[in-house]
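Step one of this worksheet: look at the structure below.
Missing here: one protein chain of the complex. Every other protein chain is in place.
Presenting chain A:
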């Protein structure tokens, strides 16, 4: 049956995109962006038949990387948005290894200049490092490349066995 409404058409459109080889997101410097990134990553990995537990971990890790880009890269500490800021880009790809195992590589790039958290000296300052702790626990490898032009974080997932055919 053909899609009957705008929403149906959008869903149809999303489904056809979901199994694409790569994930490409351009996100506003806006606190709504992490939820968009989580949703899109979840659908993309599900289309690639990633196991739910691995999907949850990658969603957690990506959320932290995107949140860091918004908070630290651009200094947005309260839920608001910065229309003048360069967007945060997310690129995801599935890498097939020589033995058929696969892993996901997620790259999060912002153009902000890193700044220290505004309340780093508050009583909760000690819990500020949770984002990095979560990323390290949820993926195999976290690489952070910070330059004057911005920060690029690469999250490499643990390898999973080839999909059953």
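In this text, contacts are C-beta pairs under 8 Å (C-beta built on N, C-alpha and C of every residue); 3 or more make two chains touch, one makes a residue touch a chain; residues count from 1.
Going forward, contacts and distances are computed from a predicted model.
Asker: For the complex's missing chain, which UniProt name, "Acetolactate synthase small subunit", "Ring-1,2-phenylacetyl-CoA epoxidase subunit PaaA", "Tetratricopeptide (TPR) repeat protein" or "STAS domain-containing protein"?
Answerer: Matching "Acetolactate synthase small subunit", "Ring-1,2-phenylacetyl-CoA epoxidase subunit PaaA", "Tetratricopeptide (TPR) repeat protein" or "STAS domain-containing protein" to the record, the invisible chain is "STAS domain-containing protein".
Asker: Please pick, from A:23, A:45 or A:70, the residue that touches the omitted chain in the full complex.
Answerer: Residue touching the absent chain, from the options given: A:70.
Asker: Using the touch rule from the top, list residues of chain A that touch the missing partner.
Answerer: Here the touching residues of chain A are 31-32, 34-35, 38, 53, 56-57, 59-60, 63-64, 67, 70-71, 78-80, 123-124, 127-128, 130-131, 133-134, 137-138.
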